[in-house]
Every structure is written in structure tokens, then in C-alpha cells.
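For reference, the structure is listed below as C-alpha cells.
Left out: one protein chain. Kept in place: all the others.
Letters are used for the chains, namely A and B, taken in the order the chains are written, and counting of residues starts over at 1 for each.
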Amino acid sequence: MTYTESIKVKVRSQDFVDITSKVEGIVRVSKVKDGLCTLFAIGATSSLIINENEPMLIEDLKKFLEKIASSKGFYHHAANAYSHIRSAIFGNSQIIPIKDGRLMLGTWQSIMVVNFDTRSREREIVVTVVGD
Amino acid sequence: MTYTESIKVKVRSQDFVDITSKVEGIVRVSKVKDGLCTLFAIGATSSLIINENEPMLIEDLKKFLEKIASSKGFYHHAANAYSHIRSAIFGNSQIIPIKDGRLMLGTWQSIMVVNFDTRSREREIVVTVVGD
Partner (left out) sequence: MTYTESIKVKVRSQDFVDITSKVEGIVRVSKVKDGLCTLFAIGATSSLIINENEPMLIEDLKKFLEKIASSKGFYHHAANAYSHIRSAIFGNSQIIPIKDGRLMLGTWQSIMVVNFDTRSREREIVVTVVGD
């Protein structure tokens, strides 16, 4: 069984938006009890991160990115080169196992969409649920 | 067909533990001949890395991480902010194709669990095998 649904969220530049409950809702609708939930962020300047959704940690992650791929650095590509580099580091896809109809996430694991582009954008995440 | 089994391993802070043979054992039990093996590390301070299990290289990886996300840096989040950042860089999941009942890993590709937290922890990895 394969069930697919998209999530669309408006995300400000460099912001993290938690979509865990939206993804859980899609898994429920799919009626898959045991299987896998895969997520794919459409767009070469966005990423999906599974980590703790805690404001101070998000600040630390932003500072870390500013240090290794600075928004003020010199790049050959257009104005959003750093957005692409950040997206490449964290990647566009994630897979989470499903057991008894629930995502097997740890206590502090939330699914977050990040928009690394230089401006606010609506981001699309394709959620595909496979299993029995 | 979907077959799921968890691996639990005690891992010291910043250590890498090779679970390749454990994963191969689960693939054998699943009886899947052609398909995919997906792995997911539960916990926001651990990661799964597929690379060469060679002690000097592991040292290099640790030094690299200490350079870009130092354990001694200043962070806003609690004491293990660097653990979360390191986990976000390497990610929590991996997918490996299966052919004739075997993982299609390269000669130097081993599956390793890393515990980036500040203390020893038992880490759980969910192995899901899908295919025919």
C-alpha cells in the first residue's frame, strides 16, 4: 500500500517549522499500521531536519550554519548560494518507521521544515506512507 | 513484505559502533531477496553513518566534528547542543538496497551508530526490510 499527500507551509527565511503533527495526521489517514513514512522537501533551498524543537537549539543551529556557510560570504552563484549549500548539508529527505500506526520517533525528535532561501516561501513536503 | 526489528547497543559518548553484521543478520531473517533495508536511529543526539570503519578515520571524523561543532563552544541550548548539531549534520536514517538477500554495500562501507550525547547511552536503531 502506498499513500501520498503533500504538506504546504509558509516558512520565513532561515526559519524552522514543526510539521510532526501534520505528518502524524497523514499516517493516521493512510491506515498503514506497520511500514515506513518517507518525506521529501521539494526545492533546492529547503531541508527536512529531525531533531529537538527547542528555541535555543534552533538558535544554535542557525549560528552554526552562519559560521560554516555564512550568508555574508563571497560566492560565485547568485545571492542565495548559501541557501543551496545549507540545503545540501541537511538534505531533502527523511525516512521514519511506523509501528502500530505511529511514527517511531524518539521523545525529542520533531520533524521540521527549514527554508534556507533569502525570502519567505511556501514550502511543499511530499509525505509517502508505505506498508500494511 | 515488511519486516521490522530493533537493534540496541550501548555506545560511549562520541563513539562509533559497527552494526553491519547485526543488520545483515536481520536481512537474512527477513528472507527478503530483493528490496530495501532502511535504518532509523531513535534519539535526537545519535546518527547513522555508512563509511569505512577504520580507527584512524574515526579519529579524523571526531576531529572534524570538534572543529566545526565544538564540544567546548558557547551554545544557548543545554550542555548537549553540540550533540544535536552533530546529529543533524549526519542524519538519523539510511537506505541500502538488497540483492540476492545481501546488502549492496561497497567494500569499505560499514554501518555505524554514533552516540553524540555527552554520556554513554543505549541507542536503538529500527531496521525495516521491504521487498520480495
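The definition used in the following text is that a residue touches a chain if its C-beta (ideal position, glycine included) is under 8 Å from a C-beta of that chain, and two chains touch if they have at least 3 such contacts.
Note that this is a predicted model, so its numbers are computed, not measured.
Colleague: Given the contact definition stated above, which residue among B:Leu61, B:Ile85 or B:Val127 touches the chain not shown here?
Modeller: With B:Leu61, B:Ile85 or B:Val127 as choices, the missing chain is touched by B:Leu61.
Colleague: In the complete complex, which positions of chain A touch the hidden chain?
Modeller: The missing chain touches chain A at positions 2, 4, 38, 40, 42-44, 68-69, 75-78, 81, 84-85, 87-89, 91-93, 95, 126, 128, 130.
Colleague: Which chain B residues would touch the chain omitted from the figure, given the whole complex?
Modeller: Interface with the chain not displayed, on the chain B side: 34-36, 49-52, 54, 56-57, 59-61, 64, 67-68, 89-91, 94-97, 99, 104-106, 108-109, 130-132.
The criterion applied here is as follows: only the chains that are shown with their structure count from here on.
Colleague: List the centre-to-centre spacing of chain A and chain B in whole Å, with centres computed as mean CA coordinates.
Modeller: Chain centres of chain A and chain B, defined by C-alpha means, are spaced 19 Å apart.
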